[in-house]
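Below is one structure, written out as structure tokens, with a few remarks after it.
Every protein chain of the complex appears in place save one, which is left out.
Going in written order, the chains are labelled A and B, and every chain counts its residues from 1.
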Amino acid sequence: MFSNLRRLGTAGLALVGTVYAGSAMAEVKMAFVEALSGGAASAGLLSQKTVQFFVDRINAAGGLNGEKILLSSYDNKTSAQETLIALKKAIDDGNRYVFQGNGSAFAYAILDAVNKNNERNPGKEVVFLNFAAVDPPLTNEKCSFWHFRFDADVDMKMAALTEAVKGDKNVKKIYLLNQDYSFGRSVAAAAEKMLKEKRPDIQIVGNEFVPLQKVQDFSPYVAKIKASGANGVITGNWGNDMLLLIKAGKDAGYNGVWYTYYAGGLGAPPAIGEAGIGKVKQVSEWHKDVTPELDPAIAAFEKRFPGQENEYGYWRIKTMMEMFAEAAKKAKSNDPIKVAGALEGLTMSTALGPVEMRADNHQLLQPLFVSTMSNKVKHPLQGTKIGFITDRKVDAKATAVPTTCKMQRPS
Amino acid sequence: MNDGSPTTVPPTALIGVQLRWWEKYKFWLIAAALLVVLPHIPGLSSGYGRSLLSQMGITAVFALSFNLLLGQTGLLSFGHAVYFGLGAYAAIHLLRAVNGGLPIPIPLVPLAGAAAGLVFGIIFGSVTTKKAGTIFALITLGVVELVYAASFMLHGIFGGDEGVSANRTGGPRLLGLTFGPQIQIYYVIAFWAFVSAVLMYAFMRTPVGRLCNAVRDNPERAEFIGYNPQRVRFIVFAVAGMFAGLAGGLLAINYEIVSAESVGALRSAQVLLAAYIGGIGHFIGPIIGAAVLVWLQVNLSDYTSAWLLYFGLFFMAVVLFAPGGLAGLIMMHAPIVRTRAFWGVLASYAVALVPAAIMLVGAVLLIEMNYRLSTQPELGARMKLFWVDLDAATPWPWVTAVVLLAAGFYVFRKTWRFVAAAWTRALDEAKARFAGGTSP
Partner (left out) sequence: MIEVFVSSLLNGVVYGLLLFMLSSGLTLIFSMMGVLNIAHAGVFMLGAYITYQIGKYAGFWVALMLAPVLCGLIGAAIERYGLRFVPNRKSHVPEILFTFGLLYLIEELVVMIWGRNPIPATVPEALDFPLFTLFGTSYPAYKAFMMAVSIGMFVSLYVALKRTRIGLVIQAALTHPQMVAALGHNVPSVYVLVFALGSALAGLAGAIGGFTWLTAPTLAFTVGPIVFVIVIVGGLGSLAGALIASMLIGILQTFAVVVDYSLRDLFAALGVTVSASSPLYELYSIKVAQTAPVIPYLLLVLMLIVRPRGLLGTRDA
């Protein structure tokens, strides 16, 4: 009906749509498969803009080996099945690279389909670039030559987080509260294992699983946490489950420390508010006050995409795109197999320190930061007066954890 | 519950014309030929087109099985996906076993889904079918929520959110087929879809199937003549569960991965929508509905990020203006299709279509500009809609859109008279012919 709109909507940017439409130049087609519609699409939309932003930067700098990147977006409608349909469509459209991140379930679906596609259609291999799905099996027992992960996985983040717990001598009793699905279970398992190693004196007084995005009132859970006497809670919760949990903690006057993965996520700082100051910690590869001055790329991003819902959260996408461009340059080709080969073991220096793509399991090693919520920040978040300040930095090399991956490379 | 009795008796039978076998099975032969040809039509012959067709086939079986309940027996289920999903899980586990060396050919794997659907249909059906009406609907809602929750808790069976995956190429070869390429799987799906459609059609013609209609229309009377409505509901529920399970089994071999969403309430709502949009009063309704719904769901999002909004509006429009569903709209023309005045009806449609299209363009412009400015302001106010560059920051596009909408609506209403007049003429002619006894 309005076919041009498709390009507009999917490319994400009117500008790109008109400039590159119809150009006869060879293109590197890359597909972005995420949830882009419905009420729960904010993370998908923000990462879409971020990827588009860095694609435009690469194109402005001359593209990959002289070829421009054409990014097309496909809506997975928050469904594993729709993810597979979207992926099929993307592959049919000639895309040989796929981006995805939000939702480990969809990452598993894509990984499985990519593996099968590459096995069944030699010569049409697809490479999967993952910027946020952090369930450990993706780079362990399910690892694949065709998958690269640019976010630190659950175990690596937990290693950094438990270092912080280790240093906090006041914490004697820890409560684990996680969402009842693969990711949440991985968080709980990692916490249990690592706490035992690093702080055998700490007692784990609870290991709770809540159904994913179903609980409206967390006060019963907080009552339980309080009754257990825990003075620290480790949680991998994200989205509503994160916000409502801390809100309930605030209402009940809970005084313990929250060790989180996603307290800096979209919508979280405004919902947590002042109550989180000094008490909410998170582990991430970046936060807004990680360097005194905002990185110029991020400043440019925020200028182009103003508004709270666009506040930058994906430093790793910058790393991912830069490493990808670097690998293509090193391979002197945009062919997926060659670029994947060049990505293996690739090292690069970033503003936050050196990073390395592990060759043995395709997991990026990057510096990790444990930070605490504070109102003494230079860059407050999402319309609030609060942000995060760094407690400790873990260098890229030190974040590595052993892998069970037996990588099978194409001959 | 129902909008009209299923059109089972061909009009020719009414006037006692002996049917040749070709006439009798025309519908099925055409359907079979279509199923064979479709994946080779340009536009559908790509891998994506074929997987779209496969998805439509799966949904069609699922929607047909749902219509055994809603259309035939008057049972509104909010939880039909339970049998679909459990069937899918059964089939994917069987497929894993096949990967492990069990010598079962891939095309037979979906039967495991049918078996599971039947078993769970019997188990849950013995409880849920005690009552009909709203109570039945709400029990099924309760069951679907319970099963969905269980699918997250019982990780070993359901694999949680990442689901259970298997490989359809890792089985015994049959006639040299690997079942890797989509076209091969498409034909497996088409075969089972065809078979199950025939079986469901036949089921409706059995005495039990007829009793379903009786139970739907007047349970007291059915009971009075000696049939237990509860028993009839139970039987049809189990049968519907079996076919839903078969559809689930097809899903398993098509996607090679089954996750919790397959047993959820949303999937159940989706099949309800497919059946209703297609038309629950006609056998072919759910098939049309499945095709339309799948197409909309998969493709609308490519054109507009506001697709859910259009989706919602579309349902509401179907409910309000086409209570018999799309099949109802089409079948409405059956009595007049052979009259000469039918061309007049078509012409009147063409006339009405112009203002209707203008009205729609106006509405779409308004929605798209609104959506852009409110949800994607960073993309700027300049946009391209209907091949025209426009700037939503200026008043003119808005004025144009409102004028198109209002003027389109005004003229559209005026054209209804033509349509009504053309219809009257066609009906009069049809009546005259029928009365005159001229065989069509």
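The working rule: a contact is a pair of C-beta atoms (placed from the backbone, for glycine too) under 8 Å apart; a residue touches a chain by one contact, two chains touch by 3 or more.
Quick caveat: nothing in here was measured; it's all calculated off a predicted structure.
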Touch with the omitted chain, as defined above, among A:Ser79, A:Asn240 or A:Thr260: A:Asn240
Among A:Lys116, A:Lys224 or A:Lys338, the residue in touch with the chain that has been omitted: A:Lys224
Listed residues A:Glu141, A:Glu197, A:Asp251 or A:Asp395, member touching the removed chain: A:Asp251
Residue numbers in chain A that touch the chain omitted from display: 38-42, 45, 180, 206, 208-211, 213-217, 219-221, 223-224, 226-227, 240, 243-244, 247, 251-253, 266-267, 270-271, 273, 308-309, 383
Missing-partner contacts on chain B, residue numbers: 1-3, 70, 74, 76, 127, 130-131, 133-135, 137-139, 141-143, 145-146, 149, 153-157, 265, 269, 272-273, 276, 306, 308-309, 311-316, 318-320, 323, 370-371, 374-375
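Everything below uses one rule, namely that only the chains that are shown with their structure count from here on.
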Chain A and chain B, separation of their C-alpha mean positions in angstrom: 37
In the complex with chain B, residue positions of chain A that touch it: 1-6, 8-10, 12-14, 17-18, 36-38, 49, 74-75, 77, 79-82, 84-85, 88-89, 91-93, 104-105, 108-109, 112-113, 116, 120, 135, 180-182, 185, 211-212, 304-307, 310
Residues of chain B that touch chain A when the two form their complex: 46-48, 51-52, 55, 149, 152-153, 155, 160-163, 165, 167, 169, 180-181, 251, 255-257, 259, 261-262, 297-298, 301-308, 368, 377-380, 382-387
